[in-house]
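Just one protein chain is left out here, and the rest sit where they should.
Presenting chain A:
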Amino acid sequence: MTRIEEKFAALNADGKKALIPYITGGDPKPEYTENLMHALVESGADMLELGMPFSDPMADGPVIQKACERALGAGASVQGVLDIVESFRKTDSITPVVLMGYLNPIEHMGYDVFAANAKKAGVDGVLLVDLPPEEADDVVPVFKASGIDTIFLVAPTTTEARAAKIAAHASGYLYYVSVKGVTGSATLDVDEVGRKLAGLRQLTDVPLAVGFGIRDGASAAAVSQVADGVIVGSVLVNCIAELADTPEKIAPALQERIKEMRLAMDA
C-alpha cells in the first residue's frame, strides 16, 4: 500500500475524514517551510499539499499568486521544494505529501528527472493544475514508474463523459473543485458538492477530496460529511501573508486554524 492508501485506510477504520492543508513551498521563505509542515501535522493534518511556486499561476486567485511571488522572490524553486520534502521525511515517514503546481517547471526539469528526484525526496503524489488527462499520456506513466500518484481535478463543469475519463486515470485521490472560480474565491454549496460526489463514487474507488471555498471549522465539517478529504488552502496562505514579517508567529496561527477544523470535523 502507498502512504496515501494507508492513510485513508487508517482514517476510515477510525471513522474519520482526511484534513489536507495546502501551503506554498518556500512561502514566505524556503527555510520556514519544513517547520510549518511539521506544525500542521502536529495540530491535526493528515496529509499535506505543498505548492511548487510558479510565476504564472493562472488557476489560482490573488492570495496564492502572491504566495508564489513571495516564494520565488525568496529563492524558491521546484528542486528547492523537493529538498524541503526530503528533509521533512527524515522525521516524518508517515504523512503523505502531495506536490501541487503547474506543468512548465516540471517539463523544464524533465518528467523523468523530476519523478526520480521526487521519489528520492519521499513525495507521494503530484497534482498539475494545467495538465488535463488528454495531455497526460507522456506524464502519468513516468510518475507511476516512480510510485508517484497523479492527482486529477474534477470541476462543477466536468461532464459525465469527462468524469469517466478522469476517473480512469485517477490514483491517490480525486480533487473535486467545489466552485467555479479560482482558489480562495466563492463560498461553496455543500448539497451540490454532495450530489456531484455521489456521481463520482459510481465511477471510481479512489477517495474523493474537496477543495476551494473551505475557510473554517463549520465549512470543513460540512464538507467532511460528504467527502473523504477536506482541502484547505487560501485561508492558511492568507495567514502566512499577514504574518510574513513576523515568521515566528506563523506556525501557531496555522495550528490554531487546523485545530479548529479538526475538532469540528471529528465532532
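Structural remarks
Here, a contact is a pair of C-beta atoms (placed from the backbone, for glycine too) under 8 Å apart; a residue touches a chain by one contact, two chains touch by 3 or more; residues count from 1.
One rule holds for everything that comes next: contacts and distances are computed from a predicted model.
For the omitted chain of this complex, the UniProt record lists the protein as "Tryptophan synthase beta chain", which is one of "ABC transporter ATP-binding protein", "Oligopeptide transport system permease protein OppC", "Tryptophan synthase beta chain" or "Formate dehydrogenase-O, major subunit".
Per the touch definition above, the residue from A:Thr2, A:Asn35 or A:Ser77 contacting the chain not shown is A:Ser77. In the complete complex, the hidden chain is touched by one of A:Asp83, A:Glu107 or A:Asp189, namely A:Glu107.
Screening A:Leu19, A:Val177 or A:Met265 against the full complex identifies A:Val177 as the residue touching the chain left out.
Within the complete assembly, A:Ala59 is the residue of A:Ala10, A:Ala59 or A:Leu263 that touches the hidden chain. Contact with the chain not shown here comes from a single listed residue; of A:Asp83, A:Asp130, A:Asp189 or A:Asp266, that residue is A:Asp130. Where chain A meets the omitted chain, the residues involved are 54-59, 61-62, 65-66, 69, 72, 77-79, 102-109, 129-132, 134-135, 152-159, 162, 166, 177, 180-182, 185-186.
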